[in-house]
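A single protein chain has been removed from this complex, and every other one stays in its place.
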Amino acid sequence: MSKDDKHISSKWRRKIHEVIYEADTSAGKLFDIVLLVIIIISLVLVMVESVPNLGAKYAEEFILAEWIITIFFTIEYALRIISINKPAKYIFSFFGIIDLLSTIPLYLTFFFGGLNALLAVRSLRLLRIFRILKITRYIGEADKLTKAIKSSGPKIAVFLFAVLVVSIIMGTVMYLVEGPESGFVSIPASIYWCIVTLTTVGFGDIAPVTPFGQFLATIIMIMGYGIIAVPTGIVSAEYSQGKKKEDTPPEATNYHHVNTQTCQNCHSAKHQDGSHFCHNCGNPLDD
Amino acid sequence: MSKDDKHISSKWRRKIHEVIYEADTSAGKLFDIVLLVIIIISLVLVMVESVPNLGAKYAEEFILAEWIITIFFTIEYALRIISINKPAKYIFSFFGIIDLLSTIPLYLTFFFGGLNALLAVRSLRLLRIFRILKITRYIGEADKLTKAIKSSGPKIAVFLFAVLVVSIIMGTVMYLVEGPESGFVSIPASIYWCIVTLTTVGFGDIAPVTPFGQFLATIIMIMGYGIIAVPTGIVSAEYSQGKKKEDTPPEATNYHHVNTQTCQNCHSAKHQDGSHFCHNCGNPLDD
Amino acid sequence: MSKDDKHISSKWRRKIHEVIYEADTSAGKLFDIVLLVIIIISLVLVMVESVPNLGAKYAEEFILAEWIITIFFTIEYALRIISINKPAKYIFSFFGIIDLLSTIPLYLTFFFGGLNALLAVRSLRLLRIFRILKITRYIGEADKLTKAIKSSGPKIAVFLFAVLVVSIIMGTVMYLVEGPESGFVSIPASIYWCIVTLTTVGFGDIAPVTPFGQFLATIIMIMGYGIIAVPTGIVSAEYSQGKKKEDTPPEATNYHHVNTQTCQNCHSAKHQDGSHFCHNCGNPLDD
Partner (left out) sequence: MSKDDKHISSKWRRKIHEVIYEADTSAGKLFDIVLLVIIIISLVLVMVESVPNLGAKYAEEFILAEWIITIFFTIEYALRIISINKPAKYIFSFFGIIDLLSTIPLYLTFFFGGLNALLAVRSLRLLRIFRILKITRYIGEADKLTKAIKSSGPKIAVFLFAVLVVSIIMGTVMYLVEGPESGFVSIPASIYWCIVTLTTVGFGDIAPVTPFGQFLATIIMIMGYGIIAVPTGIVSAEYSQGKKKEDTPPEATNYHHVNTQTCQNCHSAKHQDGSHFCHNCGNPLDD
């Protein structure tokens, strides 16, 4: 391959990289929208396919559609690997694995036959939407929420432990009080019922029938409500504090407007507007 | 028509406009109350008519009552159009369309026969109550709530997206784990169950029966509770902040007392007390 | 009746008044405790009597116990009227009516026979506990809560109206979508289901079965959760504000320690410690 060929190839690769990985150009935006539509169609197909009547009636159409989507994803996956300088970095990244898993379900049917167990794998395509949506204005909000949830981490762990302890002790007691006739067939089932009750879901598939069991259930509900009020209070307090911090010093905001460029060399993202070189490896960025 | 006739007509139109569109005069107030009563009667009729026994027994009475209400609404609608200078503006406004929809259900039965599908249209009359209630003291509160909800918009979108993602992934998994025997007949049904569980509604029409399914359900419930704590926290934080802002600078309140006058010419509302001319088009207002 | 007799009678009446209406003396405290125990026994009897097996088996014992309680309440009611200067004020006060209603159920059976409908009247005795408990340290807290709820009044009215509007419109739509086969037998039943779903109670006695109905139910649940997050947020914001106000200026607290004395003449309560005369009518108080 002459230097010129390499240059052309490099130019092509840069072009593909820009379209696939970024969303600043109109081609890049179009690609993202097409991808989004195909992912959503693919998800709808998975759902509709599971509906007993439709799944049997249009079996062939579903397989055809899945083939088209698989081929599209295969090409896209190949292009993603080709257009980047260090493919390994992409392949073993979170979204690289998701992309691979989105592509292979149909190929796996050659080896394993039944499509059924692969439905869950196919529904993972949903996660691909996250990458596309990273460019939306909601990312800031999601960020704040994630922070609030993260800083509530230890408290929520305590809360979960409390739920678990109450469920195990009360589950055992309810199993002894109510017994298998009322649906409390085993301690695990009884613990399941306790969590259903504590979280105020209350399916009613299992319900106490003895007066004493109902009395204990009453205590679980009210106690449960007390426990469950805690995470709401915590998230509320953390969130309003995070909000205050952000509001008070207006110059302290460490958000700068980031664009959708990703470095072709090291695959790092979140470059500031107007950057010409990657902030990580110094590789020139696409204009 | 001589100029004098026109003047008389104009006077009549102004009088009607004042009664129908405003609530400052005793006639206007009376009209609003009569309208409110008729709307409520009409809504009660729709409800009672659907009760199997009553609907069949008093079929004739119901049709008679609906005729009386329809005629009243027809006259009112005609007067509303006549008394305003630019009827098109009213006809295509939100409440103009609601008024039309409130009037026509019975007329439509001549063309389509069955009343059944028109029940929903008739229940839209409920929305007319909003216009009448705009004069109450609750409007300020509703305003604040609406603001709190609006400013929480992007956060709630993120939250809804989280609910959707969890529901789709866990719904697919639950469909595979539980299968059609337990009521998880398809992935959409399974997603429906997931949302029922995440929101802690828990009908119990579908409930997991396998131990692993129950274990997953437990995780969904607790995860769900975490997710669901978020909007409460957000609304609480937004609301208490909105409240603080309002409380702190007492001179900054941009609420002035508005009356119920609406301009006969351009149909614009919310005129300040003591206004003699429309703030939008300069047309003189009714005294 | 000589002046001396009157004096003795007056002394007796003062003594009775002190024991029955107040809780500063040990006799008064003892009376309150005895009354509390009898009320609780009376409530437990009402409950236990309704249990099918027990009610039939111990029918005679229950009637005997009810007679004893009724006689005690009758004597107490008579003493309350005798020992006060203006009995009418007591008789037509809230607690006066409750006391009368607590006394008469058994007497009414002579006229109306069946005890069944009087169960609700007998359970009103519960409200008598409130008067006795007014002396506890919880009254301050209850006061704060009541204030928070009161100041949230208009907001909660808006919230209730929102729940009602959503329920009526979605109830009608669900009735049309699901129809009587799924349990949506009438629009009122459908509205009932909507409120059950909006409040996340979710009995499951009625549940949508058509895919479109389930989709709408999903929307109601999530919308419902949004609506329902509001009162929690409001109460939280109001409460924490009420708390702040109270905390900030420690000298501004307008709580003074009140005792349990009530004026024998005008029946007014909440006298400050160390008062010798009624702050309302000037009548000397019991020491």
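Note that the chains take the letters A, B and C in the order they are written out, and that residue 1 is the start of every chain.
By definition in this document, a contact is a pair of C-beta atoms (placed from the backbone, for glycine too) under 8 Å apart; a residue touches a chain by one contact, two chains touch by 3 or more.
Computed from a predicted model, the values in this text were never measured in an experiment.
Participant: Tell me which residue among A:F62, A:Y77 or A:F203 touches the hidden chain in the full complex.
Facilitator: Considering all chains, including the one not shown, the answer is A:F203.
Participant: Which residue among C:I38, C:A65, C:V201 or C:M223 touches the omitted chain?
Facilitator: Touches the omitted chain: C:V201.
Participant: Suppose we count only contacts with the excluded chain; which residues of subunit A make the list?
Facilitator: 154-155, 157-159, 161, 165, 168-169, 172-173, 175-176, 180, 185-188, 190-191, 197, 200-204, 207, 209, 211, 214-215, 217-218, 221-222, 224-226, 229-230, 232-234, 236-237, 240-241
Participant: Residues of subunit C in contact with the chain that isn't shown?
Facilitator: Given the touch definition above, subunit C has residues 43, 46-48, 50-52, 116-117, 119-120, 123-124, 126-127, 137-138, 141-142, 144-145, 148-149, 156, 160, 163, 188-189, 192, 195-196, 199-205, 228, 231-232, 234-240, 243 touching the missing chain.
Participant: List the residues of subunit B that touch the chain left out of this view.
Facilitator: 200-204, 232-233, 236
FYI, only the chains that are shown with their structure count from here on.
Participant: Copies subunit A, subunit B: same or different interface, half of numbers shared as the threshold?
Facilitator: Homomeric contact, different residues on each side for the most part.
Participant: If you average the CA atoms of subunit A and of subunit B, how far apart do the two points sit, in angstrom?
Facilitator: About 35 Å separates the centre of subunit A from that of subunit B.
Participant: Mind pulling the residue numbers of subunit A that touch at least two other chains?
Facilitator: Correct list: 200-204, 232, 236.
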